[in-house]
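Following: one structure in structure tokens, then a few remarks.
A single protein chain has been omitted from the complex, and every remaining protein chain is retained in its original position.
Up next is subunit A:
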Amino acid sequence: MSLGVKKSRIALFSLLAFGYAFLYGPIVSLMIYSFNESRLVTVWGGWSTKWYGELMHNQQILDAAWLSLKIAAISASFAVVFATLAAMALVRYKRFRGRGSLLLMLTAPLVMPEVILGLSLLLLFVAMSEWLGWPAGRGQTTIIIAHMTFAIAYVTVVVRSRLAHFDFSLEEAAMDLGAKPVKAFFTITLPLISPALIAGWLLAFTLSLDDLVVASFVSGPGSTTLPMVVYSSVRLGVSPQINALATIIVTLVSLAVAIAGYVFYRQEKQRLKSLQ
């Protein structure tokens, strides 16, 4: 009996270990090799941080990283604003003309292949610059608009699920006490849903930072984002600098995810408390 339990425990544990190895093995090996002395990625030549040093002097990568961060921050911020408006409209007004098509349009980028999204945006921008003269060329602006397009969809999902639990009698109470609707929104609703907005912003930021396909379609000369640089340099042979860069990005992203998770956890705990 106890032997059987022990055996099944060992089986379960090895399954778990296999799962973790499958998920995190590649990332961990990439991180370890970023500290490799050798120029050859597959040959271990002892510990070193020299690739980090070289990375810091690679102007092309630094420029691309700066551009990507800028694009991610701007597109995420706009996406949060528009997504909050969309989510408010969808949650608060259960019946209005065009609600169905709004819902459809907000879900489409979630399920549409990125290639198609990128291509359609490219065609749109070309046609627009021809007919309207704006955007004049393709570059930072077009990437920001493209990233906003799909980020809004994701952020709306996050904000909407928070608003679905929101007690709108709080806004009514604020108005009853003399606050105009806009003031009621900014003093009551916004602080209460802010954890969801932060989580949504982080999600949009990460999605934008991560995007290669859409950006490749809508970028122009002189606006190369970080994933594009990484992808093109890998094709010429993997440089350990890329490993170093990947390690930094993985660390930053996991940190952001951890913070978002913590914020969500606290928000949920407080919401449950206030429901009691």
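Going forward, a residue touches a chain if its C-beta (ideal position, glycine included) is under 8 Å from a C-beta of that chain, and two chains touch if they have at least 3 such contacts; residues count from 1.
Here is the rule we use: contacts and distances are computed from a predicted model.
Missing chain, UniProt protein name, picked from "Spermidine/putrescine import ATP-binding protein PotA", "phosphoenolpyruvate--glycerone phosphotransferase", "Acyl carrier protein" or "Dihydroxyacetone kinase subunit DhaL": "Spermidine/putrescine import ATP-binding protein PotA".
One of A:28, A:170 or A:255 touches the chain omitted from the figure, and that residue is A:170. Here the missing chain is touched by one residue of A:64, A:188, A:202 or A:260, and it is A:188. Residues of subunit A in contact with the chain left out of this view: 167, 169-170, 172-181, 183, 188, 191-192, 270, 273-274, 276.
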